[in-house]
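Only one protein chain is missing from this complex, and each of the others stays in its spot.
Entry: chain A
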Amino acid sequence: MEAVESRELQARNYLEKHRIMELLNHLTSVLLFIRPPKPREYLISLLERLRLAKATGIRFPFFMNNSNIVAMFDMMDPSGKGTISFAQYKEALKNLDLCTADEVLNDDGHIITLDKFRDEVVNTSKGMDAPNSYHTPYCTSTRLTTLSAQSASTTET
């Protein structure tokens, strides 16, 4: 029995070490979002790009484009003031996995506007540690897909 348990443990460790589940979730999310006519070929191209990103250290682009940032900001700012509080901003960055829970961001006392939010998101994601950073998109991608889907549907209705 120990052999079985240790194999299972070994398998779990492997999954965690290489973050396989996040990778697979990311790939599935991309497939369902883009819906290419030939899923296998598209998957191969995605993985090739990932491999390249890992090898050369260039950041792999992920979903967060301008409309999504705007949508996210709007969701946090329902009354349409044009600003969000610092706590909301930190929460948003945490959701995007762009900062860890314990990281201390300087609260310079100013409120965060849309432009500032957008710049911060883009810069923080650019500034992330390149070679290992291909990990980060996976965790966020499922939330982003649903966010994008939601923003797409809200803009439609």
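One rule holds in what follows: a residue touches a chain if its C-beta (ideal position, glycine included) is under 8 Å from a C-beta of that chain, and two chains touch if they have at least 3 such contacts; residues count from 1.
Please note the rule applied: contacts and distances are computed from a predicted model.
Peer 1: Leaving aside the chains you can see, what is the UniProt protein name of the one that's missing? Options: "Adenylate kinase 8", "Large ribosomal subunit protein bL32m", "Transcription initiation factor TFIID subunit 5" or "AP complex subunit beta".
Peer 2: Cross-referencing UniProt, the chain left out corresponds to "Adenylate kinase 8".
Peer 1: Which one touches the absent chain: A:Leu43, A:Val70 or A:Leu114?
Peer 2: The single option touching the absent chain is A:Leu43.
Peer 1: Which residue numbers on chain A touch the omitted chain?
Peer 2: So the residues of chain A touching the missing chain come out as 10-11, 14-15, 18, 20, 23-24, 27-28, 31-33, 35, 39-40, 43-44, 47-48, 50-51, 54, 72, 75, 95, 143, 146-147, 149-150, 152-153.
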